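Just one protein chain is left out here, and the rest sit where they should.
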Amino acid sequence: MAAVDSSVNPLAITGLGVVSSIGVGREAWILALKDCEKARARAFRGAPTVLSAEAAPGAIAAEVWDFDASLYLGNKGLRNFDRLTRFLIVAGKLALEDAGLKKDGEQRAIRAERIGVCSATAYGSLDSITELLKVSELEDPRYVNPARFPNTVINSAAAYLSIWEDLRAPNTTVVDGNCGALDAILTCETHLYNTRADVFLVGGGEILSDPLYVAFKKLGILAEADAAFAPGLPESRGMRLGEGAVYLCVERSADARRRGAEMRAEIVGYGNAFEPPSSEAVLVHASKSAIQRAIQMALQDASLDRTQVDIACLSANGIAQFDRPEREALAEIFGPDIAIAVPKSIYGETLGASGAFGIAAVLSWFEGVPAAPLICGAVPKHPLRALVVTVGFYGNASAVVLSRGPIVRKRGEA
Amino acid sequence: MTRVYVTGLGVVSSLGFGRENFFRSILESKSGLSPIESFDTEKLGRSIGGEVKGFKPRDFLTAAESRRMGRCSAYAVAASRMAVEDAKLFPQQLQSERVSVIVGTTMGEGDVITELEQAWIHKGVDAVETAKLPRYGTTLLPIHIARALGARGMVQTLPAACAAGNYAISFAADLIRAGRADVVITGASEILQQLQFAGFVRLGAMAPERCQPFDKNRKGMIIGEGAGILVIESEKHALKRDAKLLAEVAGCGLACDAHHITRPHPEGTGSLYAMTQAILSSGIKPEEVDFINAHGTGTHSNDKIESYIIHQIFGDRKVPVSSLKSMLGHCMGAASALEAVACVMTVETGIYTPTLGYETPDPECDINLVADKPVEGKAEIVLNNSLAFGGYDATVTFAKPGRLPEWRPSTLQ
Partner (left out) sequence: MNQELKQKLKEIIAEIAEIEDIPDDKPFKDLGIDSMMAIEIITDVERIYKIKIPEEELERIVDLNSVVVLVEEKLAQA
């Protein structure tokens, strides 16, 4: 593999905004993770209210329960915002406030022109598309609400975030299935490297909706009723869907230091890969070699040796076909002793947002709260380096390495 | 930092397939607009679109490929195959971890989701065909291309609304400059589809028959479809294989208006910034720009604001400007990718593409429009401009190989 002559200086995470099934806001998130079992019970506490009884009878999914955007955004101007838009704006606002970049709606420290958004989603606003198609099909295409029509465009939710928070640097929506949120980090790194902005909200969101649920249900990969849901373990019989949004405030570490921001972690490595399936007839598949390549590229990018990683946060969502190759890839690179965490067992598969949720879990670890059940190994008392992996449904994979303290990075050879 | 060159172009458009047919139609001032046949427009009050006619997936795709993908991906794969052929890249050069695919779109496989939902709405959930489900997903566009070509590097979709093509091309170039890829297959693909069409009609943005960018009596846009794909590669990679360098992908400018979801900022602040950045980050001055391939949608506000921005940057110097949307319609996510193909060919040939339907000058659009017929001229540095839904602004600079200075500043702050 050719060496990567990427960056540059490390990037600092200086803020975290979370909208999740176990709590809203950084503090609520970390507090909830102090008791993983309780958090899991809360996430899967009952029949999801955003799914209809007709489309999703007996559904089990981790909803962002009782979500009320007006608590954070006020009552006005939300009318045409769909669920994803509300998630993104609230998570973005909370992240900016957490990073000390905004207070009482005012920009602090950094100008609006220098703050951008790199946001991932896999399926966007399927609920809005469905709502408008119903009107169009059952009544008349002329009755499609023009103010809701923009919601059908996949980058619209992130665009509303820029508008709401007045963020005028580039706004990039990234779609790469389950790998999107980690890929958004590379997009952000590239923009920062080219000095197109000084801070980015990086992460993503995904929502539960009838069409999303029906699709996964029909594909036969959901663990419902008595079927075991045990991400990363051989006994698992499928995945459970979740939803939510996570944004990180990411800036150049030197800038963060200069403005005296609290650095919650540094992003020190990124890698990704794609491998096609061996058969032309296959579309959905997991590739062990793509996962391995992504991880190795991320380690190399971080100038880290495999022994220096304290935790690996898996993409494992309970589908054996995907969990197995991921675990095998990990075992081949790290051996049997690495601590492996499966955060999705707490709050389900959040698809395009899941990489950002994985990072949010790592941040919790770095603050001393064990953020997810381990399926093997043990985490040192003060973990310093973590790997977050995401595995797509089509042979795509991405990985990110986070560090609690600075690492001196070697520059790769071109 | 390495230079990045365009070495191959592929096109699926209402003006023809392949870059030669596409550009020839443009130079003949042909219109790709016609009555829409792929869905019923009767209730919508508008019936014209830049629809791609006569596209047979099996002319470009294998049987297995055409089974597993929707029409938007099929356009993208077809255009990608043409582009790598144009670039004379061999399969073994493409089957690499150093080859990435970065493409844009707005709605992706809008057809697939509509078909699935129609079955559900009219016949119930059991009528939704499981086998068709995996065809949906914006994620799939670059995956299908990567599989068709053997690329094994990064796969990514950047859905930046109607600036998606420019977003994808600029990120693809960034990726090469950062040393993360040697070759990137980039561009965008979009299909015409009923929900989107109805939405634009309802927004009151659609003209009845013609799209007349910058004309005083312009009545709005007409939407279209297609795919424009570019092969871009690092200087080292291109020189090593003795590739023909069509144009250099120079600087780019990206910004967000943060103003309104469908309207551009009244003073065009984001777009002004994007165009300025695209010029300065190429290491040049505004007076060196030879031609602008404008966004020029034919709506009242876009054309007025875009003209204002051009005036702000170039002052009294009347740089030639043109909008392909008069012929292709607004191909949404694919628009700036198809326009990028035309920009590269303008750089190659020294011919400015024409704008149709320009009859009455608009004092609010005081620009030097290339109307009716193509014009020959200096085309060493060409800008591709776009402004999109959500206030996304993106401009990419293309230059004649060897024209730009060695050193380039990053961007202004």
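Assorted remarks:
Order as written gives the chain letters A and B; numbering starts at 1 within each chain.
The rule we apply is simple: a residue touches a chain if its C-beta (ideal position, glycine included) is under 8 Å from a C-beta of that chain, and two chains touch if they have at least 3 such contacts.
Being a predicted model, the structure only gives us computed values, none of them experimental.
The residue touching the chain not shown here, chosen from B:Arg202, B:His265, B:Lys304 or B:Lys325, is B:Arg202. The omitted chain makes contact with just one of the residues A:Ala41, A:Leu71 or A:Ala147: A:Ala147.
Residues touching the missing chain, restricted to subunit B, are 45, 202-204, 262-263 (touch as defined at the top). For subunit A, the residues touching the chain absent from view are 75-77, 79, 135, 139-140, 142-147.
FYI, only the chains that are shown with their structure count from here on.
With each centre defined as the average position of its C-alpha atoms, the distance from subunit A to subunit B rounds to 29 Å.
Residues of subunit A touching subunit B in their complex: 1-7, 54-55, 112-114, 116-117, 122-124, 126, 129-130, 132-134, 136-138, 140-142, 144-146, 149-150, 152-156, 158-160, 162-163, 165-177, 180, 183, 186-187, 189-191, 193-196, 211, 214-215, 218-219, 272-276, 280-281, 283-284, 290, 293, 392-396, 412, 414. Contact residues on subunit B toward subunit A in their complex (touch as defined above): 43-45, 62, 64-65, 68, 97-98, 106-108, 113-114, 116-118, 120-122, 125, 128, 130, 133-134, 136-140, 143, 146-147, 150-161, 167, 171, 174-175, 178-180, 182, 194-196, 198-199, 201-204, 254-262, 269-270, 273, 277, 281, 389-392, 410-411, 413.
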